[in-house]
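Note that one protein chain of the assembly has been removed; the remaining protein chains are unaltered in position.
Right after this comes subunit A.
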Amino acid sequence: MDDTTKRLLHRLIRRTSTEMLKTTLGKWGRLTMAQRQSLDFTQSKSALTEELLTLCEKNGWTVKNVAELEMIHVIDNPNQGMWHAYRLMDPEDDACSVELTQFKERFKTHLSEVVRHVSVKTKKHTDEAVWIRIAWGDTFSRPNHLKPTYVVYHLQTPYVFVTSLTSKQKPLLSQALILSTRYQGFKDANLSGRKLTAIRDLLMKQYPLVFPTNFSSPVAEKDQTMSNPCIIKEQDGLEAKRLQMARGAFGDGVLPQLESAVYKLETKFKDQTNRIMTEREEPFRCVVKFTSTNLLESFRQCAASGIVSPPITPLFSSIPLKGKNYFALKDKTLGSSP
């Protein structure tokens, strides 16, 4: 057993909670029944680690076995790390008929053609998703199992979710994916977040959707519960209008938990009082970032409670509409004076 295996196992145990570890080891199925029962999960983490390392030595587990354990753990806890969404473009005619074994085989061969040392492991999850773990190496080094890239691909859809991918590895992965899925292009979908399920739901529209219309929905029955005769609202109807507006933009169901939205501005500075900035030739560059534990929910609350003034800017409502949380804004007519 080499050093990498030990370190990989060590790191995995450190990151996992004890109950989680118990179920993960059970799913892994490389411990015999007697070994699993002899493990005492009530003892401290360090003692447990020691015990597992000796077991590892005894059973002769390789890096690949431990990598499989890590993969099971990641599949069960997908909400760790930063996930980026990519979109495959221009399907060929037989793109929709690619099935699992074919895809696996093709992906492995195409990837090992471009990178000499690479270790690929695929696993099909229950919800039609193919999980791929790639440990990258290069011409002179063995695959690095401590920094794996995880790829989640839903068969017959153009969406791919990737975590911890460096810019050097991106072209390699994109080529292998394009060739094995029978598509022709690979593009950043400008959506990222810590929760894989949330960005998947947002992109595949698997949450209670609302369809934009110009007609007001049938008036909901007014609740008369509040009516204290001494309290009267001067501007009634405003609240109902706001609620309807918030519902129109974000729906009224549970929204995917998105953490951030980034707007990169490259527009002309417009302010009549500040002439120096307004008359500058080059665009004004800045980045505006909104963060929250549940960004879409906060936007909806802001609109519904009247903290932001109506109407909701299309920049906010297009996050769920377009499935993006990174926007680059540019002036439509660059160069012309305002």
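Keep in mind that, in the parts below, a contact is a pair of C-beta atoms (placed from the backbone, for glycine too) under 8 Å apart; a residue touches a chain by one contact, two chains touch by 3 or more; residues count from 1.
In the analysis below, contacts and distances are computed from a predicted model.
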item: Undepicted complex member, UniProt protein name, chosen from "Ribosomal RNA-processing protein 42", "Centromere protein M", "Exosome complex component MTR3" or "peptide chain release factor N(5)-glutamine methyltransferase"; value: "Centromere protein M"
item: Candidate in contact with the missing chain, chosen from A:A47, A:M89, A:L146 or A:L238; value: A:L238
item: For subunit A, the residues touching the chain missing from this view; value: 228, 230-235, 238-239, 305-307, 309
